[in-house]
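With one protein chain withheld, the remaining protein chains of the complex are depicted in position.
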Amino acid sequence: MKDCQSIIEETYNLVKEDNKGNVASYIPELSKVDSNKFGVCLTTVEGEQYTYGDFNESFSIQSTAKVLSLSLAYDILGDQIFKRVGVEPSGVAFNSLSQLEAENGIPRNPLINSGAIVICDILCDELKDPKKELLEFIRRVANSNTIHYCPKIAKSEKDTGFRNYALINYLKSFGNIKNDVDTVIELYFHLCSIKMNCVELSIAFGYLSNKGKQLITHKRILSEARTKRVNAIMSLCGFYDEAGEFAYKVGLPGKSGVGGGIAAILPTNFSIAIWSPKLNAKGNSYRGMKFLELFTSKTEDTIF
Amino acid sequence: MKDCQSIIEETYNLVKEDNKGNVASYIPELSKVDSNKFGVCLTTVEGEQYTYGDFNESFSIQSTAKVLSLSLAYDILGDQIFKRVGVEPSGVAFNSLSQLEAENGIPRNPLINSGAIVICDILCDELKDPKKELLEFIRRVANSNTIHYCPKIAKSEKDTGFRNYALINYLKSFGNIKNDVDTVIELYFHLCSIKMNCVELSIAFGYLSNKGKQLITHKRILSEARTKRVNAIMSLCGFYDEAGEFAYKVGLPGKSGVGGGIAAILPTNFSIAIWSPKLNAKGNSYRGMKFLELFTSKTEDTIF
Amino acid sequence: MKDCQSIIEETYNLVKEDNKGNVASYIPELSKVDSNKFGVCLTTVEGEQYTYGDFNESFSIQSTAKVLSLSLAYDILGDQIFKRVGVEPSGVAFNSLSQLEAENGIPRNPLINSGAIVICDILCDELKDPKKELLEFIRRVANSNTIHYCPKIAKSEKDTGFRNYALINYLKSFGNIKNDVDTVIELYFHLCSIKMNCVELSIAFGYLSNKGKQLITHKRILSEARTKRVNAIMSLCGFYDEAGEFAYKVGLPGKSGVGGGIAAILPTNFSIAIWSPKLNAKGNSYRGMKFLELFTSKTEDTIF
Partner (left out) sequence: MKDCQSIIEETYNLVKEDNKGNVASYIPELSKVDSNKFGVCLTTVEGEQYTYGDFNESFSIQSTAKVLSLSLAYDILGDQIFKRVGVEPSGVAFNSLSQLEAENGIPRNPLINSGAIVICDILCDELKDPKKELLEFIRRVANSNTIHYCPKIAKSEKDTGFRNYALINYLKSFGNIKNDVDTVIELYFHLCSIKMNCVELSIAFGYLSNKGKQLITHKRILSEARTKRVNAIMSLCGFYDEAGEFAYKVGLPGKSGVGGGIAAILPTNFSIAIWSPKLNAKGNSYRGMKFLELFTSKTEDTIF
């Protein structure tokens, strides 16, 4: 095997020109991003780091952050959280309401919108200052104090997120939201507004590749058993209705966001973050998916 | 870690008394089985074998066989087969028709009934004597010439399998069955009627743990890349709408059957087969699931 | 045929003791009603009136009012309103979201919640002071200046109507709500809070039996052609997923409400209002349905 840096660069350059798809446009703030941006960062459990392209630039990590809020809630409450949200793949679009109707307001999993909203409700129950403490947790896993919520994006989501308002009210009608609708959705929109660069995102997901311990500080974020379970959930539910495609072609647990970011991990090996804003038809980063497919073919790194 | 045999026996004995659930009753032949049967066999990629309980008794492997027909079709035609069947988890019951309606006759994946029927249609196209050649393939992967179709079970399925007749006619109405309905369903019912014991089943799935090579003969069954992909599909689709639960609790690619059998593998490590006829509400072996959950907790063997 | 008053009394007394079902409990204000109440009023196109029981007591007419808001919007905009709401029966529960998902935010018809909300949005567009003008219209059709919105019920709906909030936000996400969500739902909750007694309700629906003309003032409410069309919509969509049952057993265009009221008409003949608070499993007045079934059997009055 060639060294990791060479393979990353080689893969990056092979994928670079094939920049298909469309930048997310449903909120104005996301549509303004430069669609040529393309960055990568891989961090190993030994702490080595390989970077390339626009790895140093912050972007909206969007749904990728749902893995972090899930981890926090799971760490606090344990398996109890799965009374209110499932662990099964959804089989339909990430913001679908019909499945929720058929299943009495229990979201399929914590990584689709409805499930992440329920997790936010749990955090509102369990934390004194949910917005502050969630941010602190995210900074701790990413080992960076310069990570912030982006108020513009949070505002933009709030002004246009009618489907998320529909979801939370629907969940509430089934009794699966305990707190005030406005409080919970405020936390949710802030969660999705988090900005990181590829280095931070790679480190933020590092504990999932490291049996639950932060890669740099070596502090425990999640128990080893729960870490495996979060990885299992990412494997089945991390890529909306392209989860199977991703497992099939890439074979790593991971999570994407409509900002064009993807984080994926190989247990006991590494955590990788890629960012390229244009999305494929399923809402996942077009070049990000391509990069990971090619990269894992070259390195033969998959969980399978 | 204690030696493998001890852990198997310990786990077996812990689970043994908790024999909940019901034997599959939808076909008379399955309902006649002794519901106390419980057997295990684990075979490592080095060829070591650990057995316990009723490991030596044949049972109807049912849907577990769908991984084998998929492998054969995949080996013959490659990725072309995925024009006619997806790789996404289904999110609904294994014999559901509504998803098929929404998705124009393309089954979600090759491990639910509709998808396995399409695979049988492909085999009818590609093989001269599909029933004979499929059996030969199964014997080759299991390294056993005494494996047979069970005519009684095949007949029983035929007489009562109205939902499978509904599925195949529905697929045909969408143009996704090329051959005669009766020819294809005959092959499908025979596939599901295969009988093996735990030792044979463990060996039959062994190539999936061994980068595509048969565990004993070391002959290549499937390329390394395709082996990973079959494992990915098993991970997401092997346990009907309990796939997430299984990934979450067990964390191994695997496949269950309504005869009470489960086969699962740890890539580059081992293949394990468990048999216990009583099924949980989702149609998977009650003790089989429990055994694997406990076993992987003890050994800490998961892909995550 | 016996005279109308006798048949009404006879039917009333036959049905009276069979007071099954449950009073609507989803909002506190509705659950407080005396469940023994039972009133009837029939008004003919000649202006004769037959009353019995608690005909003189006001109750919350709830969804029955949706026929009136539909008529007002239809009178203002004509067939244009059917670009934003269909005329087909829904086949699912009145507050279902899944059909809306499948049909891109176009409600099946104007008498289910989602459709009535769209009608309210249209009224917000077309009227200067929608709440005031809608009430004036309702008073005009009922020929009564003492009809009011019930602020307690409107408030109660607002505090607990999460599913309606889900619906309106979902509609808005499809672009099928033009105005501010809060403005529109305020009008909707007020519409549903209208209180009338059986006499007023019978007269309020009278124009639908009288080719569009108010029964007492003889003023035109709706053109003759549009009156027929509203009757057609009531026939197919007036009783949620019991529309077929009602057509089959009663055979009159009508509309029910969860307050236990039902209004029904025989074109060119009469308008009848019944009130009995306990609801059957489908959400329609238990005794109201029984009364109409028996009454139309006795009088042989149906549109079929």
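The chains carry the letters A, B and C, assigned in the order they are written, with residues numbered from 1 in each.
One rule holds for everything that comes next: a residue touches a chain if its C-beta (ideal position, glycine included) is under 8 Å from a C-beta of that chain, and two chains touch if they have at least 3 such contacts.
What you see is a predicted model; the values in this text were computed from it and never measured.
The chain not shown here makes contact, within the complete complex, with B, C. Among C:236, C:263 or C:292, only C:236 touches the chain left out of the display.
Interface note for the absent chain: among C:99, C:169 or C:285, the touching residue is C:99.
Checked against the full complex, the candidates C:89, C:107, C:161 or C:283 give a single residue touching the omitted chain, namely C:89.
Contact with the chain that does not appear here is found for just one residue of B:172, B:195, B:213 or B:282, B:172.
On the side of chain C, touch with the chain left out of the figure occurs at residues 86-92, 99, 108-109, 225, 227-229, 231-233, 235-237, 241-245, 247-249, 251, 253, 267, 297, 302-304. Touching the omitted chain from chain B are residues 96-98, 100-102, 162-163, 165-167, 169-170, 172-173, 181.
One rule holds in what follows: only the chains that are shown with their structure count from here on.
If touching chains are joined by edges, the resulting network of the protein chains shown is an open path.
Taking the mean of all protein C-alpha atoms as the reference point, the chain centroid lying nearest to it belongs to A. Among the other chains, the CA centroid farthest from that of chain C is the one of B. At the interface between chain A and chain C, two copies of one sequence, more than half of the residue numbers in use appear on both sides, so the contact is built from largely the same positions.
Separating the CA-averaged centres of chain A and chain B is a span of 32 Å. The mean-CA centres of chain B and chain C are about 55 angstrom from one another, to the nearest whole unit. Centroids of chain A and chain C (each the mean of its C-alpha atoms) stand 47 Å apart.
Annotation for chain A: no residues touch two or more other chains.
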